[in-house]
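Missing here: one protein chain of the complex. Every other protein chain is in place.
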Amino acid sequence: MAMASAPSAVRGGARDSRQASGGFDWFLIVAILGVVAVTVRVLLFTPMELRQGLAQKIFYLHVPAAILSLYFAVVPASIVSGLYLWLKDPRLDRIAESLAEVGVMFCTVVLCTGPFWGKPIWGTFWQWEARLTSTLFLWFVLIGYLVLRGAVDQPESRARLSAVVAVMAGFLVPFIHLTVYMFNTLHPMPVVLTPNPMEQNLSPEMRQSFLWSLLAFFVLYCALVRNRYAWATARDIQLLEDQA
Amino acid sequence: MGRRVAGNRSGGYASPMLSEVALHAHELVRRFGGRTAVKNVSLALGAGECLALFGPNGAGKTTLLRMLGGQIKPNTGHVALHGHRLPGTAATRNLVGLISHHTMLYTALTALENVQFAAECHGMRNARAAAMFALERLGVSARADTAVRTLSRGLQQRVSIARALVHGPRLVLLDEPYTGLDETGARALTRALQELLGVGATLVLVTHHLSEGLALASRAAVMLEGQLVRVDEAPADGFDAGSYSALYRSLVVREVG
Partner (left out) sequence: MSHPTEQANPPAELPYAPPGFLRDAMRVARKDLLIEFRTRSAFIAAAVFALLSAAIFRFTWDPSAVSTLDLAPGVLWVIFAFSGILGLHRSFGIELADRALDALLASPMSRESVFAGKALANLAFIGCVQTLALPAVGLFFNLPSGKLWVGVAAASLLAAIGFVAIGTLFAAITANIRMAELMLPMLALPFFIPIIIPAAQATALLINGRPVSEAADYLKMLAGFDILFVTASTLVFPFTLEE
């Protein structure tokens, strides 16, 4: 039922939550339908951008994914982890874990769609421009967070240590932006179109499509996080039962 | 055998004979994830008393010890040492000494450097002299300038004991201290601990060596699955290792079987 490209955890989560609730994860189904609907709208009912052509359509996926992975995954995970260190509530740890995993998914989407959008536009698959580079390093940080969780066996230590890393990552985010920006201002980009949504020449229909796309992916994001959280809760309950 | 003080499952304790309660633990509970390692343990010890704590592996003895020393916090309940709640201030931490089968030493440094460092960490002003004195009491002063790495296990353990006692703690927590000690070392340790009891320190001793543990103990307890199932006061002429051993086996077998 989950997207074919979803990590196994989420796939399993849909299965588990289906088993747990005895039914389907309706929220996730609706979210996926929403994304399908928006995709149809973008491909068929949104005008083609003059200079970039078909490749520009990736913008409707790439930018929402970037916004979501940064502002709705990394930053909240950092804050939630800080709360965990203060309150020691295991639910907060599970939320952070879910945010990070879904965040990695979306971050990967950004990094994969970037080159496909960039090649026809820039002429190369990769550019060390501020946003893409920042996303790359955030991807490393998120992967590090998840690998760390995999390397610690004891649940309390795992929650505590990964929370520390997440809190530090929250401090890191503005600094990565700043340093990459400074790096770029000294190495001027070749004069080509930069895939900056603010600089895009968007017609009203395109702008609308973008907002719909953002909304649809946001709903999908929430559905995935919720699903992942349910899976994590089921896993922890199972762990307690095994120990007892 | 000894006056039996408490045998109910929830632990229970009796007031010490001496007027001052040095160590007071009240209904300690500690969980790790879903597992409860220590279930509702209470005890009170006075100055100059030694509690010998026996029990099978996994009974929760080490966890209890770490709570008594203030290294970890209980989920519920509290520990008070000479009236101070634990974990306490820096001054309270000066009252505690830790000895375990891990030496807690830096193997690249010499015996003297290790013990002197510990003394300095505890704020002692004449740390070097105190360190030398501690090493002498344990009979290892001849090896003061040898790297710990090159010492035998028994000598390392003695240096570790010197490290733990150099600042004159009022409460000493011992987790299997006799591991790896030969006869000379074991005697040196027992002697040092008896001196400590003589000046009014309180000891909690976890060990599998029944005879050594009972030799020092004014009280003996058995811990099973997180609870103190049995606490006995020492009779006037000390515990009898043979009969206590039989008692211990009966308790443990009863649980397992």
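First chain written, first letter: the chains are A and B, and each begins at residue 1.
Here is the rule we use: a residue touches a chain if its C-beta (ideal position, glycine included) is under 8 Å from a C-beta of that chain, and two chains touch if they have at least 3 such contacts.
No experiment lies behind these values; they were computed from the predicted model shown.
Kindly state which of the options B:G46, B:G69 or B:G213 is in contact with the chain not pictured.
With B:G46, B:G69 or B:G213 as choices, the missing chain is touched by B:G69.
Give the residue, chosen from A:A55, A:V164 or A:A234, that touches the chain omitted from the document.
From the options A:A55, A:V164 or A:A234, the contact with the absent chain belongs to A:V164.
Looking at B:L98, B:L151, B:V206 or B:L228, which makes contact with the chain not pictured?
Hidden-chain contact among the options goes to B:L98.
Sort through A:L68, A:A100, A:I121 or A:V141 and give me the one touching the missing partner chain.
With A:L68, A:A100, A:I121 or A:V141 as choices, the missing chain is touched by A:V141.
Mind pulling the chain A residues that touch the left-out chain?
Per the touch rule, chain A residues meeting the hidden chain are 85, 137, 140-141, 144, 147-148, 151-153, 156-157, 160-161, 163-165, 167-168, 171-172, 175-176, 178-180, 182-183, 186.
Even though one chain is hidden, which residues of chain B still touch it in the full complex?
69-73, 87, 90-91, 93-94, 96, 98, 100, 102-109, 113, 117-118, 120-126, 129-130, 132-133, 136, 139, 141-142, 147, 163-164, 167-168
Keep this in mind: only the chains that are shown with their structure count from here on.
Could you tell me the distance, in whole angstrom, between the mean C-alpha positions of chain A and chain B?
52
State the interface residues of chain B toward chain A in the complex, per the touch definition above.
It comes out as residues 32-35.
For the complex, give me every residue of chain A touching chain B.
154-156, 239-240, 243-244
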